[in-house]
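Note that this complex is displayed minus one protein chain, with the remaining chains in position.
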Amino acid sequence: MDMRVSFGGLSLKNPVLTASGTFGYGLEFMPYGDLKKLGGLVVKGISLKPRQGNPMPRIAETPAGMLNAIGLQNIGVEIFVRDKLPRLPWRETAVIVNLYACAAEEFGELAARLAGEEGVAALEVNVSCPNVSEGGAAFGAAPSQIRRVTEAVKRSAGDKPVIVKLSPNVTDIVAAGRAAADGGADILSAINTLTGMAVDVRKRAPRLANVVGGLSGPAIKPVGLRCVWQLARALPLPVIGIGGIASAEDALEYILVGAHAVQVGTATFLRPDTAFRLVDEIDALCGELSLQSFEGYRGSLSI
Amino acid sequence: MDMRVSFGGLSLKNPVLTASGTFGYGLEFMPYGDLKKLGGLVVKGISLKPRQGNPMPRIAETPAGMLNAIGLQNIGVEIFVRDKLPRLPWRETAVIVNLYACAAEEFGELAARLAGEEGVAALEVNVSCPNVSEGGAAFGAAPSQIRRVTEAVKRSAGDKPVIVKLSPNVTDIVAAGRAAADGGADILSAINTLTGMAVDVRKRAPRLANVVGGLSGPAIKPVGLRCVWQLARALPLPVIGIGGIASAEDALEYILVGAHAVQVGTATFLRPDTAFRLVDEIDALCGELSLQSFEGYRGSLSI
Amino acid sequence: MEHKTCRMLRVRALKELSGGEQYLLTLDDPGFSSWKPGQFVMIRPVSFGLEMLWARPISIAMCDESGLVLMVRRAGRGTERMARLAPGDEVALWGPLGTSFTTDREKPTLLLAGGIGVAPFWGYAARHPRPENLHLLLGHTLPLDAFPLDPFAGIGQVETFYQRTMADLDAFVALLDERVAGFSGGLVLACGPTPFLRTVRRLAEKHGARCQVSLENRMACGIGACLGCVVKDAAGNLVQSCTRGPVFWTHDLSEEM
Partner (left out) sequence: MEHKTCRMLRVRALKELSGGEQYLLTLDDPGFSSWKPGQFVMIRPVSFGLEMLWARPISIAMCDESGLVLMVRRAGRGTERMARLAPGDEVALWGPLGTSFTTDREKPTLLLAGGIGVAPFWGYAARHPRPENLHLLLGHTLPLDAFPLDPFAGIGQVETFYQRTMADLDAFVALLDERVAGFSGGLVLACGPTPFLRTVRRLAEKHGARCQVSLENRMACGIGACLGCVVKDAAGNLVQSCTRGPVFWTHDLSEEM
């Protein structure tokens, strides 16, 4: 099947992207697959200046899921542009930069810095990181904040498509998506992690130094599907589905409820070549289901 | 160890309760264990009139979890009081009635009907059922609604302790808990299910006739722990922990983050005697950890 | 209160049936005080871990001192994982659960099985006081050698229909029609996929045959508590198919079934 998809200013050779924070800067995966095979890759959240992130331990395994509180450790936008971006096959595969900042102006500065970089296909705005105490959670929650951040990024992003990544830790995700749309977002992505916690009954201590962290993996797929379904039917923007995708079937489930593309996150830890394999597996499953294109399948859930 | 716990007007022989909707009216489990062994049992959500609930299919299995959209099928308060309550060993085990209604006045009527029933140890107010379209979700979300419902129940409940059960599908669960406290709640319980969805890529159809349903089971334990921890440290009310409890360790995790008691829900489907076994297993684990009482352990998480 | 308990049982043997789509699973004898054909057990291998939470409802094919025998089709993740059980592995199991098929000693009785739906009829045939009164019609889409039919050696007649293409379906329905007509004075008992049961019901009503069907609904608890498995009865009430069924008289079910 022709796997190409185009939406919101992005053209991808297939709908398989990797999720921010689970695929490093992409280069780490070169021994495990051909990056050119992916529809795109979203790099670890980047901030203006390098960040050290949270203290250890930062990760914990949970039933069919995991918690993380990495705290946005990253090398900063300058080093990313200088050392990482040139080594990525951005002519063949969309390189999407995930932006992290603590204020709307910083988001704008980040966007401005990347707007002129030929190798960057789109910007993904992380308004929903629940790991960081300075205000990540607040950003994800208040529609007014989401709108302000989106506007700031959009104003500086030049012709780069702007993806706003939404948090599921809200009463009304459609209101959050609408705020992003009002702010000028081209695309929505959902979901980021659910806020969760794990503790050790023997040590009487949290399993994460940060106490709370973000829950991801197959455990949260039902929540992700619900959010994407709600967004896709309520809003005119294209949506990238994220949350617990580990198989071709999972990916098609998101497309069925209305997603234009998907991101593979935690499943990369099951084995580092998960995303690469998924491209072939989706192709095979589409064949089995006799699909002609994603167009006809997307959002075709019968209710 | 002395397993007794007392809080908010409830005295239980141990902190193990069963969660509403997963333990029927209790009687179904008599072949599988001695109901008197439990700290208490919370019966299926009861409404003023019998309800048919949602169409089929109503349940779906998900990784380490399940979705349900039963839609509050129940026999109504009159038949419950006449046919079920007298057959439960309520002198030995706390029988808690979970109340479901679509308006504050109805909640008040339900409470009034049960206030005089000697066999009822407490009332649990389900302001958080996400399954029902008429307004269940709205109740769970808006603090003002929670407060109004709590007040209505409290006004009519006589001397029965009132437990308000909170939904995790909100931006700020502490605000929801505070609203319940302001409304006069004696105890909080958390969490109810997360709103989720599952679909069949071959049939292109939702796996639940209701499309969305409530996610429960070990998959959501990290979210439940986080919510209980947030509530217990922010508010003076005792909290009953719910969400994914399947082992003694799970139960102690909730107590460690501040819960006074726990409810076992989905784990009852792993095997029908789960809750009965948990009583012994918690006792054994407390022995292994050399606990003298739950008092000293509760909320002792070191941060 | 009847003492049922949930037991841990060990696997005695797992035998793949020809074609690898179905298998016979034999467990240690659970020592049921009694059981009736049509009843089922909830079975949950320890190996389900926390990934798959629910037990699976499976009909009792046979149960005596030599063990509990289940006949299982690989239908999805659970029955797939179950197929990897080896002797000595443990499963949690509760039962016998639900209602059973009626036995009418003197009446000619037609057993209609759709594929793996043949399972409960194994025990039915073995325990029937007059097996010569039984006529089994098995409709199958898998090759016939995937079905162990020796348990039916002693009954009146065994008939099979191999449905290979969609076109065969009409022929099968015609055959069903003919057989049900022939047993209109007796009993018609059916087990298999829901569309098959609907057809049988329609034919039984057409010919005025007394008819029972065994329903297959998703189940979480198997004991009437979760309300996940309900079906509409003739009065329009939603009743648990795990306790009020799985075997129902067709006239007790709503038209929608």
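Lettered A, B and C in written order, each chain numbered from 1.
By definition in this document, a contact is a pair of C-beta atoms (placed from the backbone, for glycine too) under 8 Å apart; a residue touches a chain by one contact, two chains touch by 3 or more.
Every value quoted in this text rests on a predicted model; they were computed, and no experiment measured them.
Though it is not drawn, the left-out chain touches A, B, C in the full complex.
The residue touching the chain not shown here, chosen from A:4, A:49, A:203 or A:271, is A:271. Here the missing chain is touched by one residue of A:217, A:241 or A:258, and it is A:217.
For the options A:40, A:63 or A:224, the residue in contact with the chain missing from this view is A:63. Seen across the whole complex, the unshown chain contacts chain B at 63-64. On the side of chain C, touch with the chain left out of the figure occurs at residues 47, 49-51, 81.
Contact between chain A and the absent chain runs through residues 21-24, 28-32, 44, 52-53, 56-61, 63-66, 68, 70, 73, 217-218, 246, 266-273.
FYI, only the chains that are shown with their structure count from here on.
Measuring from the averaged C-alpha position of chain B to that of chain C gives a distance of 35 Å.
In this assembly, the C-alpha centroid of chain A lies 34 Å from the C-alpha centroid of chain B. Shared interface positions of chain B, i.e. residues touching 2 or more other chains, are given as 63-65, 218.
Each of residues 50-51 in chain C touches at least two other chains.
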